[in-house]
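For this view, one protein chain was removed and the others were kept in their places.
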Amino acid sequence: MAADGLTVAQLVAAIERSTAGRLVATISGDADRRIASVAPLETADGTQLGFLANPRYRPVALTSRAGAIVLDAASAAALFPSGRGEGTTIVCDAPYAWFALAAQQLTPAPTFEPWRAESARIAPTATVDASARIDELAVIEAGARIGPRVWIGAGCYVGADAAVGEATRLHPGARLLAGCVIGARGIVHAGAVIGADGFGFAPLDGRWIKIPQTGRVLIGDDVEVGANTTIDRGTMGDTVVEDGVKMDNQIQIGHNCRIGAHTVIAGCVGIAGSATIGRGCQLGGAAMILGHLSIADGTIISSGTLVSRTIGEAGFYTGFFPLMKNREWERNAATLRHLDELRERIRRLEARLQGTNDA
Amino acid sequence: MAADGLTVAQLVAAIERSTAGRLVATISGDADRRIASVAPLETADGTQLGFLANPRYRPVALTSRAGAIVLDAASAAALFPSGRGEGTTIVCDAPYAWFALAAQQLTPAPTFEPWRAESARIAPTATVDASARIDELAVIEAGARIGPRVWIGAGCYVGADAAVGEATRLHPGARLLAGCVIGARGIVHAGAVIGADGFGFAPLDGRWIKIPQTGRVLIGDDVEVGANTTIDRGTMGDTVVEDGVKMDNQIQIGHNCRIGAHTVIAGCVGIAGSATIGRGCQLGGAAMILGHLSIADGTIISSGTLVSRTIGEAGFYTGFFPLMKNREWERNAATLRHLDELRERIRRLEARLQGTNDA
Partner (left out) sequence: MAADGLTVAQLVAAIERSTAGRLVATISGDADRRIASVAPLETADGTQLGFLANPRYRPVALTSRAGAIVLDAASAAALFPSGRGEGTTIVCDAPYAWFALAAQQLTPAPTFEPWRAESARIAPTATVDASARIDELAVIEAGARIGPRVWIGAGCYVGADAAVGEATRLHPGARLLAGCVIGARGIVHAGAVIGADGFGFAPLDGRWIKIPQTGRVLIGDDVEVGANTTIDRGTMGDTVVEDGVKMDNQIQIGHNCRIGAHTVIAGCVGIAGSATIGRGCQLGGAAMILGHLSIADGTIISSGTLVSRTIGEAGFYTGFFPLMKNREWERNAATLRHLDELRERIRRLEARLQGTNDA
């Protein structure tokens, strides 16, 4: 990218090329306008690109001073039937995706020279591709394999016989423990722990006997693991995260879970052992998924919702206590404790009223 | 502080001085009694200071063997109208705050000599104040700025162009990533991650396109960040934590949040992206705040409460399911699934009864 950005025409061409023709866009107005960065519509200036994906924000688009706005044909027709004056519009059927790709074009991933910090501790039997970068004080244990263009951040740990696929990046202090595998183009954020022991104990006479956790964590390609997120190794067999899964921070994935491809998981979610999450699911923040159940492909779970049973049918599921003023909550919660009695009282009323009416 | 503590009179004078006269206290009993440390009223001995802030604990104060008790005038008058015998009382309008400051006087912050551990990796272009201390195996990247009397703990990471203000302490393994800033007198506990990528993706054909996260985290003065807490950088623009915010452990703050000054956030709280929390708020443990909303200054949120909408009016808000014996919960939860039908049945009963009465 040139230091001063790209023209709208250059962006349109680059994105059409990078998506193999999937995202084609039409320019209205100045195609040679130079875009330096992306910004929200509210604050964007003449050198910035904004996007409109939700019709709710049309009024903001109307007054935005963004140099260019990417939006769909319906919004463009509604808002700018005769152009945006000095501003440029970019019409595309997936404006938010186009915006994301434009942001990538304008913010290229950091490039680096191959490097092995002198302070890093790399076992002699580890295999590190010549194009990889190993930062200060990283530790690579025996038998580990580090692929091409991998970037291992400062203070990271890659355990014995673990493997990191091509162009994956581990941010500072991420840990991939013994035998665990992550595929290509992954991103593991700082402090994440992949491959700690699953939580498995058998009770005996009031004590707990540890079940050795001998499985691995196997992570596919294009997966993102958030900061301080933890993914446990399988007890017997492996914990599996399929391609394209995106996980936010502070998430816990239990032993022997399987997370289906292209599922997104927001922050603070917990998934107990042996749960199977389908493909293309969306789990809201702080959702809690119990163990030994499964969730159908494409299911959406609201934030703060506890999933206590298998969800066999895709859909949008919710279960959190609604917010109230505390004094209202006090009253409603007190009644909730006796909800079953209320139902019974209604039943008796119905029976008596039936009797009354019959009389 | 002398090894054997301070007299009550010395404490009173020191706190009056350190608060510029805001906290003035009156001594009853032996002002020369020597106090070595602070303790709960129940266990305090004659060399210790206890406090009474909640009238509920007056009976405990009455029988406490603490060398000195700090309390307000009303409690003092009620409990000790003719003195505490051998014990000393310290009367003050903010006894808990006075106690906290006394504890600080009796437990001075650790002092240290300037130091740069030989094992630390400090980039040549980083600026480290001569009075700072950099512990074993810390990493300071290019362009980072470390202020006066800063203490960077063992194994910490300060990214490129990040900045740490005067007298701030990073505990072992805390990470402040590239470009992020923390002000003066801050405390960042072990394992905290400041500046990981925000969670932003645009969907396209069932896959997720990453939106580059180019903002920073900007943290004001006198902020505390708990162990293993994570604060994400902004997508475009910055995530902001204002002065005096106190955050406990295991908290997640999403991209582009703004946390108002002097707000306290208890452990395990999650705040989704682009939420704006007012000044002086109190968020209870494991509260979950959804994104793109705002919370008024001074709002109190109970533990375990999900905030799903903007709170425009300060108040005390709650929303968690009350605790029950499991068999009661089973019944009540089953009824709750049909609450809407119950309402309808009541409506019909009312209509029929209206008819009955009219008849």
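Lettered A and B in written order, each chain numbered from 1.
Methods note: a residue touches a chain if its C-beta (ideal position, glycine included) is under 8 Å from a C-beta of that chain, and two chains touch if they have at least 3 such contacts.
Quick caveat: nothing in here was measured; it's all calculated off a predicted structure.
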Quiz item: Which of A:5, A:173, A:186 or A:260 sits in contact with the chain that's absent?
Solution: A:173
Quiz item: Just one of B:79, B:123, B:154 or B:314 touches the chain that is missing; which is it?
Solution: B:154
Self-check item: Candidates B:189, B:210, B:233 or B:255 - the one touching the absent chain
Solution: B:189
Quiz item: Which parts of chain B are in contact with the chain that was left out?
Solution: 22-23, 37-40, 43, 94, 96-97, 99-101, 103-104, 106-107, 117, 119, 135-137, 154-155, 171-173, 187, 189-191, 224, 226-228, 244, 246, 248-250, 262, 264, 266-268, 280, 285-286, 303-304, 320-327, 329-330, 333-334, 336-340, 342-343, 346, 349-350, 353, 356-357
Quiz prompt | Touching residues (missing chain, whole complex) on chain A | solution = 119, 121, 137, 139, 141, 155, 157, 159, 173, 175, 177, 191, 193, 196-197, 199, 201-212, 214, 228, 230, 232, 236-237, 250, 252, 254, 268, 270, 272, 286, 288, 290, 300, 302, 305-309, 311, 315-322, 324, 328, 331-332, 334-336, 339, 342, 345-346, 349, 352-353, 356
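The rule is short, and it goes like this: only the chains that are shown with their structure count from here on.
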Quiz item: In whole angstrom, how far does the Cα centroid of chain A sit from the Cα centroid of chain B?
Solution: 27
